[in-house]
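With one protein chain held back, the other chains of the complex are shown just where they sit.
Letters A and B mark the chains as written, and numbering starts fresh at 1 in each.
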Amino acid sequence: MSDKSPDKPKVAFYWCASCGGCEEAVVDLAEAILDVVAKVDIVFWPVAMDFKRKDVESMADGSITATFLNGAIRTSEQESMARLLRSKSQLLVALGACSHLGGIPGLANLFDRASLMQEVYVHPPSTINAEGTLPQTHYQDNGHSVELPALHETVRSLDQVVDVDYYIPGCPPTPKTFLAAVQILLGSELPVKGTVLAPDCALCDECPRKDTKPEKPVFTEFKRPQQMLVDEEKCLLAQGLLCMGPGTRSGCEALCVRGNMPCSGCYGPTSRVRDQGAKILSCLASLVESKDEAEIDRVLSTIPDPVGTFYRYGLPGSLLRRKKPGVRQAPLPSR
Amino acid sequence: MLSRQPSASETSQAKFEPRIVAFFCNWCTYLAADLAGTSRMKYAPNVRVVRLMCSGRVDPQFVLDAFAHGADGVFIGGCHPGDCHYQEGNYKTLKRYHLLKRVLKEMGIEEDRFRLEWISAAEADRVRTAINQMVEKVRDLGPLNLELKDLENAYAEEVLV
Partner (left out) sequence: MPEISQLSGPEAVRVGFYVCHCGTNIAGTVDVKALAGYAASLPRVAVSREYKYMCSDPGQALIEQDIADHKLNRVVVASCSPLLHEATFRRALGRAGLNPFLLQMVNIREHVSWVHLDKKAATEKAQDLVRAAVQRVALHKPLQKRRVDINPSVLVVGGGIAGIHAALTLAEAGKQVYLVEREPTIGGHMAMFDKTFPTLDCAACILTPKMTAVGSHPNIKLWTYSEVVKVDGYVGNYKAQVKHKPRYVIDDLCIGCQECIAACVYKEGKTPDEFNLGLSMRKPIYLPFPQAVPQKVVIDRDTCIEFKSGKCKKTCVEACGDRLAIDFKQKETFDEIEIGAIILATGFKTFAPERNPYCGYGRYPNVYTSLEVERLINASGPTAGEVILRDGKKPASVGIIHCIGSRDANTNRWCSKVCCMYSLKLAHLIKEHTGAEVFNFYIDMRTPGKGYEEFYDRLLDEGVHFVRGRVAEVSDWAVHPSEEGKLVIRAEDTLAGFVRRIPVDMVVLSVGLEPQSDAQDVRRLFNISCASEGWFLERHPKLAPVSTFTEGVYIAGACQGPKDIPDSVAQAGAAAAEALALIDAKSVELEPYTASILEEECSGCKSCISLCPYQAIAFIEEKKKAYINEVLCKGCGTCVAGCPSGSIKQNFFEDEEIFEEIEGVLAYA
């Protein structure tokens, strides 16, 4: 990605299991996007421009300089697009929390697919589906056939499907994080493969409330923001709010905390941590004041949903990756 | 990385032999296990001990990593409350254990697969009985099968709608 190259670098964007916020963040670069666009050639960006899959298929392998792919991988279509873009790209960059660690869609790994299907199609609160019809991957009617992507049992982060070169964290990455990452990639020296393109220090480092954190934060109860009047100056953990900041990579400039909400962990862990949830769990539990088992249990029970809290953006990328399936289903002979 | 496929003996119909990773503190439980040895006590051979200076060094990541790499159970042994060689490392362990147990439960991992025991340097027999009990319980639960298989292979095995 050097400026000395006669051609401008070719860049692609793609969107898998995600909300679209990451691409929104790209647009949020505002004027700065023009600088980026001037330096690159966008060859594939379905959300903004009219490209088709066959356009990508027709490209030579490795002809895309860098693909920014956001979203987790859940469907067979997402999987095959990820593989396709990987083969066409010199660099594959996971953009945003879903692609980086599985993100919010990854929380589906707390359920097996069959029960999700039942919940969404058979017993939804707002519709009646007496026949229990479920989406089919093939449907034939009047001589026309329709194909729908198949749904995998497990939601995966991008690197659990294809080789990933870099990660840009965040839900979504802030424009500043994105721009800084792009500048690193446009620079003359590329970082080590696998680098997360954000500071490798936890959020407290850049938190405006850092100085108000006590040296001995002790927990007697965890509270939720809606249960209290939140002091706008004081460290949120010191107020008993479960802030993921100490266990979350910085780079967002503590946007949520500036909005008087605790960090929920979207930038993921630092490079030295393999499991963000386990680490923040360890940190918070250690600071529970009591030594009495019943009291310890009581204090910790005020955390309503530990997995949903500690792994909100990273369940597929965590060490356990998904809830253990109750009964293993037999594999299909072939796809 | 070496292959993590279960051996033939494990996949065969033979009795399932659980793999249990244990984290023992240097001062109490590791010593108790040494004493069990010098006393020639006999117990199930399913436990692999990782020695740490204090049970307080047990990072919950170690527990999850063990499960993720094929452990069917994880055992933490530390000094009795009040007896920690480092004053109160074991209380930190206790607190982490309580929260981690909840997380594991939500992740579908049966409670009997994760155990915290206080075993003093003198309680060799407790090492024997606690290990034997845990091995039996985990044997009854069957394999956990969480080992990190090659993810591409896992995809091929997965059921699609």
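Note that in this section a residue touches a chain if its C-beta (ideal position, glycine included) is under 8 Å from a C-beta of that chain, and two chains touch if they have at least 3 such contacts.
What you see is a predicted model, and the numbers here were worked out from it, not measured in a lab.
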Quiz item: Which visible chains touch the chain that is not shown?
Solution: A, B
Practice problem: Pick out which of A:P149, A:P175, A:P217 or A:G308 touches the chain that's been left out of the picture. | Solution: A:P217
Quiz item: Quick one: which of A:V56, A:L186 or A:I280 touches the chain that's been left out?
Solution: A:I280
Quiz item: Tell me, which residues in chain A touch the chain that this view leaves out?
Solution: 200-205, 210, 213-218, 245-247, 250, 269-270, 272-274, 279-280, 282-283, 286-287
Quiz item: What residues on chain B make contact with the chain left out of this view?
Solution: 1-7, 17, 19, 21, 26-28, 30-31, 33-34, 36-38, 40-43, 45, 48-54, 56-62, 65-66, 69-71, 82-83, 85-89, 92, 96, 120-123, 128, 147
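As a working rule, only the chains that are shown with their structure count from here on.
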Quiz prompt | Chain centre separation in whole Å, for chain B relative to chain A (CA means) | solution = 31
Quiz item: Residues of chain B touching chain A in their complex?
Solution: 59-61, 63-65, 67-68, 81, 88, 91-92, 94-96, 98-100, 102-103, 106-109, 144-146, 151-152, 154-161
Quiz item: Can you list the chain A residues touching chain B in their complex?
Solution: 76, 79, 110, 113, 117, 134-137, 150-154, 156, 160-161, 273-275, 277-279, 281-282, 284-286, 288, 291, 293, 296-297, 300, 303, 306-307, 310, 318-326, 328-332, 335
